[in-house]
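Removed: one protein chain of the complex. Kept in place: all other protein chains.
In order of appearance the chains are A, B and C, and numbering begins at 1 in each one.
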Amino acid sequence: MSQLEQMYQQVIMDHARAVHGRGLKDPGLVSVGESFQVNPTCGDEVRMRVGLDGERIASVSWEGQGCSISQASVSVLHELVEGETLEEADRIIEAFRALMQAKGEGLDEEREDLLGDATAFVGVGKYPARIKCALLGWMALKDAIIQAGRDTDHD
Amino acid sequence: MSQLEQMYQQVIMDHARAVHGRGLKDPGLVSVGESFQVNPTCGDEVRMRVGLDGERIASVSWEGQGCSISQASVSVLHELVEGETLEEADRIIEAFRALMQAKGEGLDEEREDLLGDATAFVGVGKYPARIKCALLGWMALKDAIIQAGRDTDHD
Amino acid sequence: MLPDLRADFPLLTRTVRNGKPLVYLDSAATSQKPHVVLNAEAEFYQFHNAAVARGAHLIAEEATEAFASARADVAAFVNAETDEIVWTENATAGINTVANGMANASAGIGGTASARFRVGPGDEIVVTETEHHANLIPWQQLAARTGATLTWIPVDDDGRMILDDLASVVTERCKVLAFTHASNVTGIISDVAALVARARDVGALTLLDACQSTPHLPVDVKALGVDFLVMSAHKMLGPTGIGALWGRKELLDALPPSVFGGSTIKTVTMTETSWLDAPSRFEAGSQPVAQIVGFAAAVRYLSALGMDNVAAHERAIARILREGAAALPGVRLLGPVGNDPLENMLGLAAVVVDGVHAHDVGQVLDDAGIAVRVGHHCNQPLHRRFGVASSTRASAHVYNTEDDARAFVAALATVRTFFGVAA
Partner (left out) sequence: MLPDLRADFPLLTRTVRNGKPLVYLDSAATSQKPHVVLNAEAEFYQFHNAAVARGAHLIAEEATEAFASARADVAAFVNAETDEIVWTENATAGINTVANGMANASAGIGGTASARFRVGPGDEIVVTETEHHANLIPWQQLAARTGATLTWIPVDDDGRMILDDLASVVTERCKVLAFTHASNVTGIISDVAALVARARDVGALTLLDACQSTPHLPVDVKALGVDFLVMSAHKMLGPTGIGALWGRKELLDALPPSVFGGSTIKTVTMTETSWLDAPSRFEAGSQPVAQIVGFAAAVRYLSALGMDNVAAHERAIARILREGAAALPGVRLLGPVGNDPLENMLGLAAVVVDGVHAHDVGQVLDDAGIAVRVGHHCNQPLHRRFGVASSTRASAHVYNTEDDARAFVAALATVRTFFGVAA
């Protein structure tokens, strides 16, 4: 498998072709947060909406456009995070960030388990310019949770 | 004689110590022009006043402060130009400029004759940073003649 | 046509991804530098580095001489007078020097001498729909600060400026018309004569963004007839960190500065300042002297090649890039396809691949050793006009060969298959 194929793994290609969670939903909940993030060099953008039900992220929906990496990443994010507790989401977000910083190496088993399908993004870590693409949705998620009145990490 | 001594010839030292023409005079003539020139890096300045009597530069006086090269140069200028016709002054000004551009070499006999004492400035041409000093008064002269309603050169 | 110049450019001999030879097709973003430019900078630092126009010592004299003769070289390159060249950090800074100077004139700085630069409510500032952000935002913000109105010349579906009803866009209210000499997205070379003629008719100042022309075409400020022009050395085989603003001397001497500091002034008291004439009034603080010396080496290198030869060489490459890309299924070439004479085009091609995002296109090309630019290339409004967010741009310079262009087209042909979107 070439380095390029390592980045564009089948899981990513599949998610990019048929994204999950697209289309902003009205979560019908009390705590709703929204965030709009742009990649200024290419104009790619994502608008992320979360609805919190107490400690749980009950709803994750989004709108946006971008490259296969950014689209697949936000699609995977939707799959991973919707329904999770804030604490669990925090761990997932941090694991995904760590994966991006890992320069193409994998993570420990515990964090890889957390990430599930998202470990397919491991190859992106070899392309610093693409890390921004992969993180676009995740930054929007983090910010949307803050907008909903909560913070994911406590450090 | 060192290169430094070649620049600071006795004539220059003498003029610098006892300048001629300093002190603005009222020429009492119809065509009077004045010019103020500054060397922006050191703050040296000269204010030059000329009085024209028809085609003749009847009066040249000045005020100012500066290094020995600039002071001696304006002093020599006063000696050379006062009383001359505009045409002759034009030739002198051009000869002095040529001397400054000559990189320390002399000029032809005709122009050296025109310049008299001012040929002592030949060594300045080897120090590009000092040419500005030597020319300060001459630029003021040229401008003052224009202010008096005349131009020295006709090219 | 030019000989193969790659040996002059050290970076071009390096390899990329898995030892592949590099095909550098990102020169519209920034160009590579020949040895003569790097050597000129190095020699300056090693032998002549000192503060210029100050100090009476030998090295300062040499630095000052290098600084002054570089200005003469760059002026000659565009047929300008030496003291009409103002050093700026990049072309962007040059445009801001004019736009911010006009803002300051409008705020009363510069007295009556600068009155011709004042704009206010009722006045119009005109740009075009094909401008790089650098030649849009400064004018937009000038309008915002002064109450003047920003208007623009629209472009057609091929990105050509629509000049048919120029008179209705560039009206008597127009005070300044700023436009690009050549587009960094479509590669179209503008009809400068038509625009200048209209600006003159209404007494508007003109500023030409020559970022994409001075590296590739003969440029003569006198023949163009504009009032101001900007360029960036880093696109002209020169160093990063240096550009130039050219302006007519009488305009530059009247335009108020907008960056204030040392070496710009005749005299200063605590409360008052009188400016030197141009170019000094605009060159505040210690100048990028080593870069200026390198810039001069770059224009001498280009002049030695001959800008007519450069233009002809790049036209040949343009043909392969543009015709090759346009012929690929599922590939859209931004700008005119085929029907524009290539004399009016730069050696670049920006493309959109059906169903594949520019980032992904660029990644496949990168994997083949081909360096291109992806994104909106600091030109969002034009991309929006084309109905796309971004594109993939291949752009050539003197060191590229026709084989480079063919390599681009060949790699581009593989993109849709890689992403499984080929029909």
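Going forward, contacts are C-beta pairs under 8 Å (C-beta built on N, C-alpha and C of every residue); 3 or more make two chains touch, one makes a residue touch a chain.
None of the values given here were measured: they were computed from a predicted structure.
Among C:1, C:59, C:115 or C:312, only C:59 touches the chain that is left out of the view. Taking the whole complex into account, subunit A touches the unshown chain at residues 38, 40-41, 43, 127-130.
Interface residues of subunit B with the unshown chain, by the touch rule above, are 2-4, 7-8, 13, 17, 41-44, 65-70, 127, 130, 133. Contact residues of subunit C toward the unshown chain are 10-11, 14, 16-17, 22, 24, 26, 29-30, 32-33, 38, 41-42, 45-51, 54-60, 89-93, 95-96, 99-100, 104, 107-109, 129, 132-134, 136-138, 140-141, 144-145, 150, 152, 232, 234, 239-242, 258-265, 267-273, 284-291, 359, 362-363, 365-366, 370-375, 378, 380-381, 384.
Keep this in mind: only the chains that are shown with their structure count from here on.
Two chain pairs are in question, B-C and A-C; the one with more C-beta pairs in contact is A-C.
Averaging Cα coordinates per chain places subunit A and subunit B 77 Å apart.
Once the centre of each chain is set as its mean CA position, subunit B and subunit C turn out to be 44 Å apart.
Shown for subunit C are the residues in touch with two or more other chains, of which there are none.
The residues of subunit B never reach two or more other chains; the list is empty.
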